[in-house]
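Can you read through this structure? Questions will come right after.
Apart from one protein chain that is not included, each protein chain of the complex appears where it belongs.
Just so it is clear, A and B label the chains in written order, and each chain counts residues from 1 on its own.
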Amino acid sequence: MAEASLSRMKAPSLIGVVARKEFTEIVRDGRFKWTAAIMVMLLLTALATGWQKYAAYSAMQTAAQETSNRQWLKQGDKNPHSAAHYGNYAFKQAGPLSFFDNGIEPYTGNLLFMEAHKQNLAISRPANDMSAVTRFGDLNGATVLQVLMPLLIIFLGFTAFSGERERGTLRQLLSMGVGPRELLWGKALGIGGAAALAIVPCIVLGALAIGLLDLSSTADALWGRVGLLTAAYIGYGLIFLFLTLAVSALAPNPRAALIVLVGFWALSVFMVPKSAAEISKAVYPSPTLGEFQAVMKADQVRGLDGVPTAVKFGTYVRELMKEYNVDSPMKLPMYFPALRMQKLEEFDHVVFDHHYNALRNTYMAQRRFQDGLGLLAPLLPLKSVSMGLAGSDLLHHDTYTRAAEAHRRVMVERMNGYLSKAAADLNGVSNSSNYMTADEEVFAIVPPFAYTPPGLREVVTEYAGALLILAAWVLASIVLAAAAVGRVRRAGA
Amino acid sequence: MLEAIKLKKKYGDFEALKGLDLKINAGDIYCLLGANGAGKSTTINLFLNFIDPTEGTAKVNGLDVTQNPLETKKYLAYIPETVMLYGNLTGLENLAYFAKLGGHAEYTDADLRDFLKQVGLQDEAMDKRVAAYSKGMRQKVGVAIALAKQAKALLLDEPTSGLDPKASNEFSELLKRLQKGGAAILMATHDLFRAKETGTRIGIMREGRLMRELSTDEVSHADVERIYLEHMH
Partner (left out) sequence: MYSLIVAHETRTLAKTPALAWILLLLSAAIAFGAWSASALLERQARGAAAISQYEDGLRAQMRAELAKYEEKVKASGGTLEFAPINHAPGEGPPQATNAGAVGSETATFAVLPPAPLAALSVGQSDITLNYVPVSMRNVIDVTKENEIENPVNLKTGSFDIAFVVVFLLPIFILAMSYDLLSSEKERGTLAMVLAHPVTLRKLMASKLISRFVILLAVVTALGLGAVLSVGSALDQPATWAWFGAWLGATLLYSLFWFALAVLVNALGHSSATNGIVLAGAWLAFVVVVPTLVSVGATTLYPAPSRMDFTTAAREAQTAAEFERMRALDAYYYDHLELVPDAADKANDFLTLAMASSAAVEKAVMPLYEEFQAQLNRQEAAVARFQYLSPTLMMQLALNEIAGTSADRYEHFMTQVFAFHKQWTEFFAGRFLKRTPLTTAEYDLFPKFTYVEEPAGAVMARLLPSLLGLLAVVGGVTVFAFAALRKYRVAGR
């Protein structure tokens, strides 16, 4: 009878029991209090400074772009082609979540001069205007989570099994019939819960900040980005959680566990990413400014297909004259100098596109190669995904530079086009009294510069590979931990 | 040789040693009996100057250990409960190192091997890594270190715990040999039988105090046990 009643007793969920004990033990521990406090402080500082910088920059950028667009209209009466030389400036928008992860923004130009005849590179790279010490790293939420969160988890969890084994309590646990599954998930829950205790409040604050300042109006699927970002970082935390549990279960003593885990952290957070960057530069070499300019200038003259631009232009003029049945370009019904300048521009565009696209593709290839090396270090794909979702990555930068170039071409084409028709009577007459001037109304045929940053779908497509690698890591670490804990059972602690 | 004069040790509010008076001369094997926490290890640590006394003096060969920390160690040899050595080195290499540390650089390889032989370590074992030694073998090396040091006073902390009867017996023989060589031996132990067998005097400690002193030739084994238990509650 007693047996039957025993079996009808409600057994507490062992996972819950293990988790609760683990959580309590850790939270009372001095090391938790210290590391968690430091982590919270750093996260809050990072989020605060990131937020302030973002707000300041966004305001500056909006104002500057408005001013520049207005300056275009109000540049004063002048020849349309001169207006194209006066040009306009394109100012880069900050990524919607760049206050959390400012990605490559310090290392890209945020100012681009759009003028006739030239496709410029973006200038005003913040990093160039800062001291060498800033290369140690920026303090933002992403860096704190990427570098410190794993260490926090390691500190909290490296004694999960190795400490119990040393104390002798592991043998007692096993003798009571606690299985490997309960041990694994219980400890994971307990340790993860303690780590979350340090991190979640900051995340909530960050989300509140976003909501309060109504960023959602300016960004596509902002909450989608936030959700995916959270998932990615949780995944990263899980990787280290399960790796810590696995190593703790396999290590002969806590010291060995700590050394292995901290060693892995140092390798995967510092050594592998830097090595990956250097190797990617060797595998996909990119040109220096000097080489880029030299080859570009040479190709502009000699043509990409080996036919010199001057020859191509000659052919064009002949065909044009044939079309209009005239024997001199000055007899064409369009203002020839304007036609000439536009056609030369178009020849240049081919060259520009070839070289700029090659440059962009090389950079992208280098980044994808590094993501691939993420099989060795989970930080690599996480960095990419984080930058992409925050809007501070290569994709966002390329969208900006492409938009600027597209606008530049529209501006030049419209101004040249207008000039070619409006000054048609000046063909062959170079006389200061018959000069053609345009005003604000004419300049207004060029729309003000504005661009739309990439949407969430585009970002996810670009980083699908990185996301997959991250997911694979999570899976692998869980499998490893399960196997390691299983071994504990069989080896009899 | 070993003298404790009103030795007291306090850890905060807790009194580990409440005024110990002890005198051990050359040729004495003094066995200190008592439960865990009675103050035996504390006494030994005080003689070794591992801790400072709150009050009183510990003297080795007439020298105050706190005033002459290095000098007094020259006369001492210490064999802890588990003799820990450098696992990656052989028994011989460990002995060589500790002998030199003790200030004796003059021993040749043959001399050292002789010491190890004296303590009963097998020839084959001398050149094996200590990590493979049994507890008894390690203890033998510990005694060899004491021999090599030509120590005048030996401090032993639970030396026979964990030894099988044969090894325990071998150890007693070694002790007697050291005693004949003129050493003063202080041995903290639980082993009542061994204390009566090997010791010349017995001291019973309880809660930091020396309750009773006996000469072993005055009492029988049964007596020792009875008196010990009497003082234990």
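FYI, a residue touches a chain if its C-beta (ideal position, glycine included) is under 8 Å from a C-beta of that chain, and two chains touch if they have at least 3 such contacts.
All figures in this text were calculated on a predicted structure; none of them were measured in a lab.
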Candidates A:17, A:73 or A:151 - the one touching the absent chain: A:151
Touching the absent chain when the full complex is considered, from A:69, A:159, A:268 or A:477: A:159
From B:18, B:74, B:128 or B:231, residue that would touch the chain that is not displayed: B:74
Residues in chain B touching the chain absent from view: 11, 16, 41-42, 45, 48, 50-51, 69-71, 73-74, 76-78, 80, 82-86, 88-89, 97-98, 100-103, 149, 155
Contact set of chain A toward the excluded chain (per top definition): 31, 34-35, 42, 45, 49, 60-61, 64, 67-68, 71, 75-79, 81-82, 85-86, 89, 91, 103-104, 106-111, 121, 123-139, 143, 147-148, 151, 155, 158-159, 254-255, 258-259, 262-263, 266, 270-271, 273-278, 280-282, 286-295, 297-298, 337, 359, 362-363, 366-367, 370, 393-394, 397, 430-432, 435, 437
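The definition used in the following text is that only the chains that are shown with their structure count from here on.
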Separation of chain A from chain B, taking each centre as the mean of its C-alpha atoms, in whole Å: 68
